[in-house]
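Missing here: one protein chain of the complex. Every other protein chain is in place.
Let's turn to subunit A:
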Amino acid sequence: MSLSESNQAQHNSLLSSDSQRTLYPYVTGTSVVALKYKDGILMAADMGGSYGSTLRYKSVERMKPVGKHSLLGASGELSDFQELLRYLDELILYDNMWDDGNSLGPKEVHNYLTRVMYNRRNKFNPLWNTLVLGGVKNGQKYLGTVTMIGVHFEDNHVATGFGNHLARPILRDEWHENLSFEDGVKILEKCMRVLLYRDRSAVNKLQIAKITEEGVTISQPYSLKTFWGFSAFQNPTVGAEGSW
């Protein structure tokens, strides 16, 4: 009798140790898109937090400043993003406590995040996010990304999730060096509009963030103009009867 009880207890504890790891995401954010422009980095993300197929939360800030020189945008599991912000708070705190006039730049923060994501992947307990890290330090612009398994790179424009399929092609076509702020915003809005039309987890409430040598500015939430007046959408059921 006691042998089967101890087996049961062992079985239960094995199960509960499994429930300590991330198995799948619950509340998720969709694409983040970012590009380098003349004065720094522009980043856009909508404010949606999906719970599976439900668009549950519509005021989620998925972009946050990190230290003096960086801006972090995240897609994927939002609770894991919040945990990352806690790790970064501690990192920046310790950096400030040195009080030596030095501060962590975007390259360093990106490297830190890469190591964190990779190490969690090694322990089979990943932070279920794809991160975009942008910033400017001493005139040097930096834009990089890290995925949940630790794949990372930097480029002139990056996107996560659906953004890779829908936004990157637009950016490859229209991005060039030394974009003005207005042109950069126009390109980002074009990307976000396509995502809004075609990504079912996108919501029409977005923020655009800018980081320059001066610092971070995250815009107030706003929505994009969309056009639905196609003739194919008028009287959609005409011709339905009798058709398969």
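Methods note: a contact is a pair of C-beta atoms (placed from the backbone, for glycine too) under 8 Å apart; a residue touches a chain by one contact, two chains touch by 3 or more; residues count from 1.
Keep this in mind: contacts and distances are computed from a predicted model.
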item: Missing subunit (named according to UniProt) among the choices "Alpha-1,3-glucosyltransferase", "Cell division cycle 20.1, cofactor of APC complex", "Centromere protein I" or "Proteasome subunit beta"; value: "Proteasome subunit beta"
item: Residue among A:Arg121, A:Lys190 or A:Lys205 touching the omitted chain; value: A:Arg121
item: Contact partner of the left-out chain, one of A:Arg62, A:His152, A:Arg193 or A:Lys210; value: A:His152
item: Interface with the unshown chain - residue positions in subunit A; value: 15, 18, 23-24, 114, 118, 121-122, 124, 126, 148-155, 164-165, 168
